[in-house]
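The next block holds one structure in the form of structure tokens; read it before the comments.
One protein chain is absent from this view; the other protein chains keep their places.
And then subunit A:
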């Protein structure tokens, strides 16, 4: 049996208030975020507005400002905040012993 979680790297490899991308071969990218408070989130790396790469935005609190047109997306729910409407899929993510694990199924679905 294959494990349910994929180890994508160490928490320390993602800058505080920053993000790194995890491309899925043949599919979309996942953006792995680390907030100033040290919490780790993963979203599909695509803004609900016009597909901006969210991993390149400014992370503040538990949200990210999209680099293209500054929509603010909740890292927890993937929902656009404020006046804007739209939602980016979230990817289940866990931190164990300093490693970031993302949900295997959710990741592989993006490759389809």
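Note that in this section contacts are C-beta pairs under 8 Å (C-beta built on N, C-alpha and C of every residue); 3 or more make two chains touch, one makes a residue touch a chain; residues count from 1.
Heads up, the rule we're going with is that contacts and distances are computed from a predicted model.
Candidate names were "ABC transporter permease", "NAD(P)/FAD-dependent oxidoreductase", "Electron transfer flavoprotein subunit beta" or "Hydrogenase maturation factor", and the UniProt protein name of the unshown chain is "NAD(P)/FAD-dependent oxidoreductase". Where subunit A meets the missing chain, the touching residues are 1-2, 6, 8-9, 12-18, 20-26, 29-30, 32, 35-39, 50-53, 56-62, 65, 67-68, 70, 72, 74, 76-77, 97, 100, 107-108, 111.
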